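Okay, structure first, notes after.
The complex appears here without one of its protein chains, the remainder shown in place.
Read from first to last, the chains carry the letters A, B and C; within each, the first residue is number 1.
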Amino acid sequence: AEKPVLFSGPCAVESYDICIEIGSTVKELAERMGFSYVFKASFDKANRTSSGSFRGIGMDDSLGVLERVGKELQVPLVTDIHESYQAAEVAAVVDVLQIPAFLCRQTDLLLAAGHTGKAVKIKRGQFMAPEDMQYAVDKVRSTGNNNVCLTERGFALGYHNLVVDMRSLPTMRQYAPVVFDITHSVQQPGGEGGSSGGQKQFAPFLARAAAATGVDGFFIETHPEPAKALSDGPNMVPLEKMEGFLSMLKDAWDLGRKHIDFTI
Amino acid sequence: AEKPVLFSGPCAVESYDICIEIGSTVKELAERMGFSYVFKASFDKANRTSSGSFRGIGMDDSLGVLERVGKELQVPLVTDIHESYQAAEVAAVVDVLQIPAFLCRQTDLLLAAGHTGKAVKIKRGQFMAPEDMQYAVDKVRSTGNNNVCLTERGFALGYHNLVVDMRSLPTMRQYAPVVFDITHSVQQPGGEGGSSGGQKQFAPFLARAAAATGVDGFFIETHPEPAKALSDGPNMVPLEKMEGFLSMLKDAWDLGRKHIDFTI
Amino acid sequence: AEKPVLFSGPCAVESYDICIEIGSTVKELAERMGFSYVFKASFDKANRTSSGSFRGIGMDDSLGVLERVGKELQVPLVTDIHESYQAAEVAAVVDVLQIPAFLCRQTDLLLAAGHTGKAVKIKRGQFMAPEDMQYAVDKVRSTGNNNVCLTERGFALGYHNLVVDMRSLPTMRQYAPVVFDITHSVQQPGGEGGSSGGQKQFAPFLARAAAATGVDGFFIETHPEPAKALSDGPNMVPLEKMEGFLSMLKDAWDLGRKHIDFTI
Partner (left out) sequence: AEKPVLFSGPCAVESYDICIEIGSTVKELAERMGFSYVFKASFDKANRTSSGSFRGIGMDDSLGVLERVGKELQVPLVTDIHESYQAAEVAAVVDVLQIPAFLCRQTDLLLAAGHTGKAVKIKRGQFMAPEDMQYAVDKVRSTGNNNVCLTERGFALGYHNLVVDMRSLPTMRQYAPVVFDITHSVQQPGGEGGSSGGQKQFAPFLARAAAATGVDGFFIETHPEPAKALSDGPNMVPLEKMEGFLSMLKDAWDLGRKHIDFTI
């Protein structure tokens, strides 16, 4: 039977130990609850608000950790790329290349990702109408690669605030499968002076809403100690809360699937 | 056991025949599916985009029809008021006074509504932050009337477009029970040159999303022939689709209730 | 020669003394610098964020003060009305009836204002596309009253923030003369918890921008001691700064007029 995809892990590849702890825990939960699991971690935080923020342990070391985690857990991997030269090197290790929201109109990056033959996951820009994401999908498909999906993570509602427009989910599903990014949808860009803040208290509400609306997968960053995470701490789901979160999410996803064809 | 409230009926009091047809049909569905039903119809469409549009059959005739429908069906009634002088006269007939979204900051109107002792249902302005609705609630409560609820119907996302920010639902529930207005949330203000358009294809998606997020009731306008309705036709749920719609909605509401206390 | 209109005075009719002090000072400046002056003060602050805020000294006393100021200074008067029953009574005293932004779609209010035969000044709603203001103008004109103008005061840019879209000025001038409201354009709705804040440091910049874009008049609230004003204090121009402000404004208005017909 069809299952929702779960992209989940720490924000950044902080270390092998953190990655394997998170990955093994989430893998077990995902299997038990009926999600298809993909381990996620970024090898580079390329667009931090300020340049003094943590960017990662380096591309080579990060890819090494990712590869090891993927092999040990026997799970597919997703990570984001920021410039086209990274596509081939990263694709040698991971299964899904994620295109950051700010970069969803960069033709070279989309083409480079498409040419690797790996799956391409494009985040909707905070400045893009949902229906304009079809052109990003088309750019990837022009390389002959049809393995592409879209991700909703909020649109600019004035300054320092993002809103999730649930209409974007059925709109974008016309073009490709759609993942709901629970973690970044509650981000508040630049909201804390030099770094982005968050409203993680809204994560369960938005997650239920998107799941009930109808999506194909979810993206959740998690960490055993969010307050100590080296990035995105304000938005992450604590690892110990993931069991309850996934249980709720699966329930809401089943409801969305049941009613998704109802029209008026 | 607790039930969601369903405010439903035609947009305007077009005639007794239409009102009783809609009211009796929806009452039967609501009872069968576990909603508390309140019949809704406006006695005056006071803020149409252009002055050439249908405004209603007149206040006296409309209130007469409302009263007759309420007695025959033995259901409570809701209608909106636009100026403070209307509060007492309308409150003599209906059980719930609705404050239109554009008017949610009009102190005199809120106080006049509060002083009637009837329930007051305030729609969030398309220009109001969710947390600022607490001041509207406080204005009504300052009259000694605690029977007040809020309604979400979308916020201005640029011109000719509204977005439902699902975060508004838990935010506003801190102050009062919250109703989700399915019909007006898919409106596009002034989107058709001289009248407002709509995207009713999104109504089932937004309805599921809001119900799963967690609300206390729903507002749905319905009509046996939306294309012939004298106002809001583009957004209304056809009467024949109400059974399926309410079934889906109750399902999603149950899910929202089940998980509403989950936090991270 | 053509002159810009200057609507100016305190926010509210606090007292005769304050009104005559402000009115006589601004009248002298306006005449010297080439503006047509209209004295402004509100008789009722009907839509304060919270009901505990100052609302005014009462309608009768306020209209009495307004009438006395108008006669002594020999200047026309403007004030806002909030419900249709006020139109005739207020029109007996003032020359221009102002329709608040939140109320720009209230048909009865627009018609009542139009029927008085006095000039009607309609503020653009914080939720209205510029081109939709034509319908508000049409409603007034349907009464046979062609003496109508529009006012720009900002559009909702997310929560607690307004943006002045300078494109609205030429767009709305297609329908009626346009006034730029300097004071409310720098307001931040509900931005200070229970009352609206402001960014008055931006007032000179936005005023120059709007004047250079091309408008027909300006609205400025002023007070000898803004910090002690009973409403809108955070946004008002100190009375002692009005000479410099009007001098700058006239300079920019002349520039706007000089180039207003340039097209590409």
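The working rule: a contact is a pair of C-beta atoms (placed from the backbone, for glycine too) under 8 Å apart; a residue touches a chain by one contact, two chains touch by 3 or more.
All of these numbers come straight from a predicted model, not from anything done at the bench.
Which of A:R55, A:H115 or A:K258 touches the hidden chain is settled by the complete complex: it is A:R55.
For the options B:S62, B:T143 or B:N161, the residue in contact with the chain missing from this view is B:N161.
Check A:G58, A:G117 or A:G194 against the missing chain and you find that the one touching it is A:G194. The residue touching the chain not shown here, chosen from A:S8, A:T79 or A:Q126, is A:Q126.
One chain of the complex is left out; on subunit B, the residues touching it are 156-159, 161.
Considering the complete assembly, subunit A touches the hidden chain via residues 46-51, 55, 82-85, 102-103, 105-108, 110-111, 125-132, 135, 138-139, 142, 155-156, 159-160, 189-190, 194. Seen from subunit C, the chain kept out of the figure touches residues 155, 157, 163-167, 169-170, 199-206, 208-214, 237-238, 241, 244-245, 248, 251-252, 255-256, 258-259, 262-264.
We adopt the following convention: only the chains that are shown with their structure count from here on.
Among the other chains, the CA centroid farthest from that of subunit C is the one of A.
The innermost chain, defined by the distance from its C-alpha mean to the mean of all protein C-alpha atoms, is B.
Interface subunit A/subunit C: over half of the residue numbers present appear on both copies, so the contact uses mostly the same residues.
Once the centre of each chain is set as its mean CA position, subunit A and subunit B turn out to be 36 Å apart. Computed from the mean C-alpha positions, the centre of subunit B lies at a distance of 33 Å from the centre of subunit C.
A straight line joining the Cα centres of subunit A and subunit C is 48 Å long. Multi-chain contact residues of subunit A, defined as those touching 2 or more other chains: 157.
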